[in-house]
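Missing here is one protein chain; the remaining ones are kept as they sit in the complex.
The chains carry the letters A and B, assigned in the order they are written, with residues numbered from 1 in each.
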Amino acid sequence: MTEIFGIPVQAFMGQLLIGLINGSFYALLSLGLAVIFGLLNIINFTHGAQYMMGAFCAYLLLNKTGIGYWPALLIAPVIVGATGVLVERTMLKRLYNLDHLYGLLLTFGLALIIQGLFRNEYGTSGQPYAMPQALSGGHNLGFMFLPNYRAWVIAASLVVCLATWFIIERTKLGSYLRAATENPALVQAFGINVPRMITLTYGFGVALAALAGVMAGPIYQVSPQMGADLIIVVFAVVVIGGMGSIMGSIVTGFGLGIVEGLTKVFYPEASNTVIFVIMAVVLLFKPAGLFGKER
Amino acid sequence: MFAIRKLTAAAVALALAATAAQAQVSDGVVKIGVLNDMSSLYADIGGPGSVIAARMAVEDFGAAKKGMKVEIVSADHQNKPDVGSQIARQWIDVDKVDVIIDVPNSGVALAVSQVVRDKGKAFLNTGAASSDLTGKACSPNTIHWLYDTWMLAHGTGSAVVKTGGKSWFFITADYAFGHALERDTAEVVTHSGGKVLGAVRAPLNTQDFSSFLLQAQSSKAQVIGLANAGGDTINSIKQAAEFGIVKGGQSLAGLLVFLSDVHGLGLDKAQGLVFTETWYWDMNDASRAWAKRYAAANGGKYPTMDHAGVYSAVLHYLKAVEAAKTDDGTKVIAKMKEMPTDDPLFGKGRVRQDGRKIHPAYLFEVKKPSESKYPYDYYKLRATIPADQAFRPEKDGGCSLVK
Partner (left out) sequence: MNAHRVAFAIMVAALLVAPLIVYPVFLMKVMCFALFATAFNLLIGFGGLLSFGHAMFLGTAGYASAHAAKVWGFAPEFAILFGTVCAAALGLVSGLLAIRRQGIYFAMITLALAQMIFFFYLQAPFTHGEDGIQAVPRGTLFALVDLNNIWAMYAVVLLVFLGGFLLIYRTIHSPFGQVLKAIRENEPRAISLGYDTARYKLQAYVLSATLAGLAGATKAIVFQLASLTDAHWSMSGEVVLMTLLGGLGTIFGPAVGALVIVSMENYLAQLGAWVTITQGIIFVICVLAFRRGIVGELARVLRKPL
C-alpha cells in the first residue's frame, strides 16, 4: 500500500474526492452569489435557504407527485427561481438606493423565515432522498472506491459553472448584464429593459442555488438546516475569489474544497477554520479578492 | 345571610380537609416537567411520545381517585445545555415544577442535574446515556433510570468482541455522551484483548459522515463503533452502505440504537445490527398490551425503551410521593431508593444509592426483512444479562454518595 506524505493513498484520494465534491457545491453556490452581487450589489444571505428549498422541492416532487431526480433537476430550480423573482420584485427593488447593508439584513431575515417555516414542518433531522438508480453504486478504481453519484456531481457542476461563465463573459446577453452593472441608466437609454434583466438575473442566481440543492439531496440528506452553516463558508469563498468575479468564484470554490479535503487528511481539527483563515489573509493583502476588481 | 356564612364556612372547611390530605405536597399539585428534544435528531426516541407515556403513568397510578392533583408540562431543550438549564431553572422557580423527567443528551442532563440539585427538586433521567450521572456527577436528587454508557459498552462491546471483532475504530458524537460511550467501550475492548485503532469526533447532528467513514475505512479496523445515537446513527449507517463499507468486510457496531432508529433505517439497512437495550415492546404480554395502548395514543408509532422508562419512572415517583406524603425532591428520591420498584414493563427492580436503577439488559439483533411478520416486529433476543451484571458495580463509579 503506497503512501503519500505518510498517509495511505486510499485515504488521501478519498478525502481529496470528498473535497472536490464539497468544492463543487461551493463553486455552484458561490457562482450564484457572485452573479447576484456582481450584477445587483446585493449580498444574498437567503442563498443558503434557497439551496435548501431546491432540495426540499426535489424531495416533495418525489414524495408527493412521484417526479424523480432527473426532471427535478430542471423543475426545482425553475420553481425556486420563480420565488426569487417574486422576492426581488416585491422587496429587493426598494433597497437599491440604500446602503448595501440593508440588502444583507433583508435577505438575512428572509433566510430566517424560510428556514423557520421548514423547520416547523420537518424538524431538524434530515429527510432521506433516494439516489437515482442510474447513478447508484460505484467503481473500485484500485486506489479508492468512487461512488458514481459523486462523480456525477463533480462533472455536472463543472459543466454548469463553465456554461454560466461563458454566457456572462462571452455572449451578447452577458455583455448587456455587465454593462447594466456599470451604468444602468445608459444601458436603459439604449432601450434595454434593465429592471427586468436584474429581476431575471436574481432569479437565475437563485435557480443555481436550487440546482445545487437538488444535487445535494441524495448525498447530504434534505434538512431545513442544510444551508445555514454552508452559507457562511460560501461567503468566505466569494470574498476570497473576488466578489464580482465569476471565474474567481468557480476556481476558488473548487480550490477551497480541495484545500479543505487535504486539511482533513493531515490536520482534521483545522478543517472547519482553514477557509476562514485564508479569507482573513486574502482580505488583508488583496481586499478585492484573488480575481476581483476593487469597486 | 347567616346561612351563606355557614355555607362558606363549611366550604372552607371541606377545602381545608381536602388539602390536608395532600398537606405536604407543595401548592397541592405534583407538577411533572417532561424536558427533551422535541424537534431534532432525538425527537423520535423521546419527544412528544414521552409526554404520552407520562400521562399514561399518571392515569394508571390512579392519581385522580387518590385525590392527588398531578399536572404535566413539557418543553424542548433543543440539545443545548444553556436552554435546558434555563428552562429547568424557570420551571422550578416560577412554574413550581417538582420533578423533571426524560432529558436525553448527556450535556443537557448534566446541566439540569446541577440546577435540580441546587434547588432541592427531583430529576428522573431516562433519556441520557453518560454513566457519569451516577458516577462522578452523581447527586442525591437524580436517578438515572433506563440505561447508561457502561451498560451499553459491556453489553454490546463484549458481545461483538467475542464474535471476533478485535480491532475497533470509533466514530464519536463530539459531546459528553459520545465521549463517555467511546471511553467505556474502548475499555471493554482492550480488557477483552482487542485493540482500538483510532477514533474521529463528529459534531452532533452531522448530516454528512462521508469523510469520517472514509477515515474509518482506511484504518482497516474490523469493527467501526458508532458512538452516537438517533439521527447521527441513522445517517452513519446509511452512508456506510453508500461507500461499500460493509461489503468491504468491516462491520458496524451501533452502540446505542432505539426502536425508532431501526424503523427509520428500515430492516433492509438495519438487519444484523447487534445492540443492547433494556426494554422491547414484544417481550411479554404486559409490555405488548401497554405498547398497543401507547400506539393508539401516538398515531400508530410504537414506543421506544425511553418511553417505557418514562412510564416506569413516573409510576414509581408517584408511589414514592404517596408513601412519603411530600413532593420535596430530595426526600422523594430517597424514598424511591428505599422502595423496591415494580411495574408491568420492567418487572421488579431497585434503585441503588448512587441513583442507578437496576434491571436486566438484553442483547438484541435486528431481524432480516423476511423474518419480520408484523409491524414493528424488528428484534430477536440474543442474550439476557442479569441485573446485577448489567451495570457498573457501585463502588467503581467514584460517586460520593456511596459509602
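By definition in this document, a contact is a pair of C-beta atoms (placed from the backbone, for glycine too) under 8 Å apart; a residue touches a chain by one contact, two chains touch by 3 or more.
Bear in mind that the values here come from a model prediction, so they are computed numbers and not experimental data.
Colleague: Which listed residue, A:Met131, A:Ala236 or A:Ile250, touches the chain dropped from view?
Modeller: The missing chain is touched by A:Ala236.
Colleague: Just to verify: which one of A:Asn63, A:Ser136, A:Asn193 or A:Thr273 makes contact with the chain not shown?
Modeller: That would be A:Thr273, which touches the missing chain.
Colleague: Of the residues listed, B:Ala54, B:Leu110, B:Met336 or B:Val366, which one is in contact with the missing chain?
Modeller: B:Leu110
Colleague: Of the listed residues B:Leu204, B:Ala221, B:Leu259 or B:Val366, which contacts the missing chain in the full complex?
Modeller: The one listed residue touching the chain not shown is B:Leu204.
Colleague: Taking the full complex into account, what residues of subunit A touch the chain not shown?
Modeller: 43, 91, 94-95, 99-102, 104-106, 108-117, 119-120, 232, 235-236, 239, 243, 269, 272-273, 276-277, 279-280, 283-284, 287
Colleague: Could you pull out which residues of subunit B are in touch with the chain that's been left out?
Modeller: 38-39, 75-76, 79-83, 85-87, 89-90, 93-94, 106-107, 110-111, 114, 174-176, 203-204
In this section, only the chains that are shown with their structure count from here on.
Colleague: Taking each chain's centre as its mean C-alpha position, how far apart are subunit A and subunit B in Å?
Modeller: 40
Colleague: Would you pull the subunit B residues touching subunit A in the complex into a rising list?
Modeller: Within the complex, subunit B contacts subunit A at residues 39-41, 43, 200, 205, 207-208, 210-211, 214-215, 217-218, 230-231, 235, 238, 242-244, 248.
Colleague: Using the touch definition from the top, list the residues of subunit A that touch subunit B in their complex.
Modeller: 8, 10-11, 14-15, 18, 119, 123-126, 128, 131, 138, 145, 147, 219-221, 223, 225-226, 261, 264, 268
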